[in-house]
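Taking it in order: structure first as structure tokens, then the write-up.
Just one protein chain is left out here, and the rest sit where they should.
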Amino acid sequence: MKLPKWQTYIPLLFIIFMFVLPLFMNSPRYLNLLNQLLLNIILAMGVYSVWSVGFINAAQPIFYGLGSYTVALLMMRAHFPFWLAFPMAGVIPAVVALLFGLIGLKMKGAYFLFLTIALDGLISWLFISWKGLFGGQLGIFPVPQPRIQAFGLDINFATSRTPYYYLALVTAVITCLVYFKMFNSRLGRVWESIGKTEDLLANTGISVFTQKQIALAVSCFFAGLAGAIWAPYITIITPSQFGLWQGITIVLGVLVGGIYSPLGAIIGTIFMAALNLVFTYLPSQTVQYQPMALGFILVLVLLFMPTGILGLSGRVQNRIKELTGRKTAPPSINKDDVKAV
Amino acid sequence: MKKGLCSFLILLLAVTLLAGLVTGCSSSTTASKEQVITIGVDTPLTGGAAPWGLSEMHGVTLAADDFNSAGGLTIGDTHYTLKVEALDDAYDTAKATNNINQMAYTDGVKFMFTFQTEGSLALAPTLTNMKILNFTVVNDDRIIAQPADAYTYRTYMGFSVQANDYLAWMKKTYPNDKSIAVLTTNDTNGNVTEASTKAAAAAAGLTYLAPVFYDTGTADFSPFVTKILNEKPDIILTIGDPTGDVGLIAKTLNGMGFKGIHATGIVGAADLLKIAGQAPIEGMLTLNMPLIPGGQVSSAVLGLPAREVAHSGSAWGTAYCCTWDFYSEAGIMFDAMKQAKSVDPTVVKAKIDQSGAKFNYAAINNGIATFGSPASNAIFGANGGHQVTNSWPIDIIKNGKDTIGTIITPK
Amino acid sequence: MALLETQKLTKTFIGLKAVTNMDLSVNKGQILGLIGPNGAGKTTLFNLISGALPPTSGKVLYKGRDITGFKPHILARMGIVRTFQLATVFQELSVLDNIQVALHYKSRVGFLQTLFETPAMAHKENGIVREKAMKLLNIAGLTNLADTRAGNLPGGYQKLMSVIIALAVDPELLLLDEPMSGLNAEEIQTLIRLVKTIRDERGTGIIMVEHNMKVVMDHCEYIVVINFGQKIAEGTPAQIASDQRVIEAYLGSE
Partner (left out) sequence: MAQIFQVIVNALSLSLIYILFATGLTLIMGIFDVCNFAYGEFVMVGGIATYLIVAKSGLPYIVAPFAAMIIVSLIGIIFEKGIFYPMRNRGGLEPALATFGSSTIMQTAVLILFGGMPLGVPSIMSGQFKIGSAYFPMDRLPIIIGGFLMITLLFLFVQKTKLGLAIRALQQDQDAAALQGMNIASIRVVVWVVASCLAAVAGVLLSSISYVSPTMGSGYLLKGFAVVIMGGLGSIPGALVGGFVLGFVDSFGQTYLGSYSYMFAFAFIMLVLIVRPQGLMGKR
């Protein structure tokens, strides 16, 4: 599909838009919402990439938590500067993911899902029981906040939410660049084929297992980085923040956006954040019905909009074209081509 | 695919602008003779902790209604009334921080009630900076260990404050029972309870046996009860456990032949009766306020269940466990406003911090609440002023009904 | 030396012997036909050779090297490639992308390279791969359909593509699992031409499981007949055609 040239600049414009956003939406409340949105986008991209190789990782929040604990402990116990602890917070979840993958990725989808649930329990149990290191149920408080003093700059993360926003934005942009580059490459084609035609893929010399390992490890690496931003941001981390169902809302976002493209993951996550924002403006009497509304959205999207918002917008465009007489034909074989063989 | 993105971005921009518009409108209030003060409540209205959150929302709302119908507050020629705005956090850290931020920054709330542990802890410094008075019910004692000028107060007597009196009373009332063991959830709540009981047992001269923790969501308590009975305790404490768990524990203890004392927290005998039946709960100790006429229960809380149903409409038509408790706690804040004759959080805070100040604790006739009592100072030292101590009952269940054993009033 | 040799290859599923003491050998440039009634163990044998199943006992030798129990992707890298009865192509991808995915291993682009290659490098590399893929499509005469979604192609074309996909891996030994099933006469001719071209140009050894007796008799140089997991006959098409045991196995002994 050829696009007009100006449309290829939309992502760039969007990134610039996000960079200047704090200039006119600088209330801590909105920065807080945007920050959480960016962290969720990082997690959603990970969920999408693991999904693309055929699995649901229900333990995504626990890898996020692992990143949080890593950064907090490295800063508080080993006195690492934040900027050294930050990448480590990605590496450790990735290593745990690789070890877990040795068992889990050899299983079928449902078993993998179950094993990630078990892994989630296992690591939370570690957080809760190893009180000396992880602080048990009370967690770690207060997590020190980073401060940059260089080149005449003094950026104190403790006094403003804006530096966190930019840190999260840069991390999210890097994450998205990595994934978009990945999924637009030939390797991306390979990933999309995993889970559907695995035997055939193996038969062309590709180690499907290695590719799955990479997908899982990379998603957990970025989840860890997101966690590393969350820990000093919220200043208190406890095991209960990284429960199973936090992951479900991420999966829900990916689904609503459209599970057949990484862009859908981003759009769905933004949609969910917008929905939550709308919910806060509704009267408190409706609050009980909100989980129900989410449940209905989930079921209806799965039943009637399997391609999510992204697919819907395509369908709407097709419909408009039909109405205006410019019909777009579904992809089909050209009879003449077939005869020519 | 990219076209989808394009139209989506336009939509997003529209939503952003709309959100800005809405907030812009809501912040424009004009000074007049009639002023409405917004009381913000961040609490779990959905999910597993919803029974408590709904109780809190109803309790605070009904207390505000009573404040208004009692004439509100008139300062100079301005008449102030209260309005409650409740937000749901589903007991999730991210949602709680969002809600508290929204109330503080966008809605300009100056008086707040918070529930969620991590959110309350993380935002306590912000609330102090913004001079927003916050009453919280977080069970985690680190909420008290804030700087002395912190604007966050705990209006819930964590078991840390009650334990000494509770255990001392048991020791006095049941002199033959000498050992105590805790059976509680393995979460923040349970761990805090366990630590408090251990200290109080030493003070009361009871033998403290190894505690048993269970996972939240347990439905078969036999293994845990087997474990705790193996230590042969005279008293088993299940304080802080959810109502359903206490009922099942009572049933299981009875089934395994436990003859000692089963003491628990704010749990109604009526609820226990439905779950466990009469025999297992006979003689249990609770900290509940029996909502039956007579005794020392104030008439203010007796009518709460009916009012709650009327207030919430049919969809909410259930009286939850501890509305009376939240009602009384909210009453402390509103009484402080009345006593300070001000709706300025700094002035109200000064009143609360004033040594020897006593506030009305609505649930009990002539009940009082105070901050920085000798009891809370003994536990929290210099920060004791951020912990409330109020009148509270110890009940004994007789014939399936709560009967007040004693009322403990802070000194 | 034989290209591939199996020695006393045996596979037992809980109590059931699927393949018993199978000795088989195929040479470079030879087309070996593998025939037998349904459930005779042909596909199991294929799975054993291509690494999809580990054998219970016995050995597989490839160019004299013991490759028993190797994983399919390792075998594919060594030059042993198979096609499948079902799920023959990447349904969701275009015809061209199908071949490009198949060329992926040969082009050796890993995750980190994908991340760090510049757009220019990617463009150049993509160009090379694309060219290779088009060349392969040309062999099968599928160039016109390069941009069609593979799942939309008729069955015959998908079968053709699956052979091309296998070809993209540069096989020295090609295992074809019922390649002719579901094809019409014309398509069969095309596919046979393709297979013979591969054999003649590259000297690839080919093992073909096939039910179409005419194809097997006309085009295979050597035929092995199995039944109940055991080899019951082997030889040239002429020898097999007159073998009493084969006729019994197919028609049943009365």
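By letter and in written order, the chains are A, B and C; residue numbering begins at 1 in each of them.
Here is the rule we go by: a residue touches a chain if its C-beta (ideal position, glycine included) is under 8 Å from a C-beta of that chain, and two chains touch if they have at least 3 such contacts.
A quick note: this is a predicted structure, and the numbers were derived from the prediction, not measured.
Set against the missing chain, the residues A:Leu122, A:Ile148, A:Leu282 or A:Val316 yield one that touches it, A:Leu122. The chain that is not drawn here is touched, among residues A:Ile56, A:Val71 or A:Met272, by A:Ile56. Only one residue from B:Phe159, B:Phe224 or B:Tyr361 touches the chain missing from this view: B:Phe224.
Of the residues in chain B, those that touch the hidden partner chain are 46, 48, 50-51, 54, 186, 212-215, 217-220, 222-224, 226-227, 230, 242-244, 247-248, 251-252, 255-257, 271, 273-277, 279, 315, 317-318, 320-321.
Residue positions on chain A in contact with the hidden chain: 51, 56, 103, 106-107, 109-111, 113-115, 117-118, 121-122, 125, 128-129, 248, 251-252, 255, 288-289, 291-292, 294-299, 302-303, 306, in rising order.
The definition used in the following text is that only the chains that are shown with their structure count from here on.
Chain A has the C-alpha centroid lying closest to the overall centroid of all protein C-alpha atoms shown. Comparing the centres of all chains, each the average of its CA atoms, the largest separation from chain B belongs to C. Centre-to-centre spacing of chain A and chain B amounts to 36 Å, using the average Cα coordinate of each chain.
The distance from the centre of chain B to the centre of chain C, each centre being the mean of the chain's C-alpha atoms, comes to 71 Å. As a whole-number value, the distance joining the C-alpha centres of chain A and chain C reads 40 Å.
Across the assembly, chain A contributes no residue in contact with two or more other chains. By the touch criterion stated above, chain A contacts chain B in their complex at residues 1, 3, 7-8, 10-11, 14, 25, 27-29, 32-33, 36, 128, 136-139, 141, 234-238, 240-241, 246, 261, 263, 267, 270, 274, 276-277, 280-281, 284-285, 287-288, 290-291, 309-310, 313-314, 317. Against chain C, the residues of chain A that register as touching in their complex are 178, 181-182, 185-190, 192-193, 196-197, 199-208, 214, 218, 331-334, 337-338, 340-341. Those residues of chain B that touch chain A in the shared complex are 1-9, 12, 15-16, 19-20, 22, 45-47, 50, 57, 85-88, 90, 92-95, 97-99, 101-102, 104-106, 117-118, 121-122, 126, 140, 142, 186-188, 190-191, 312-313, 315-316.
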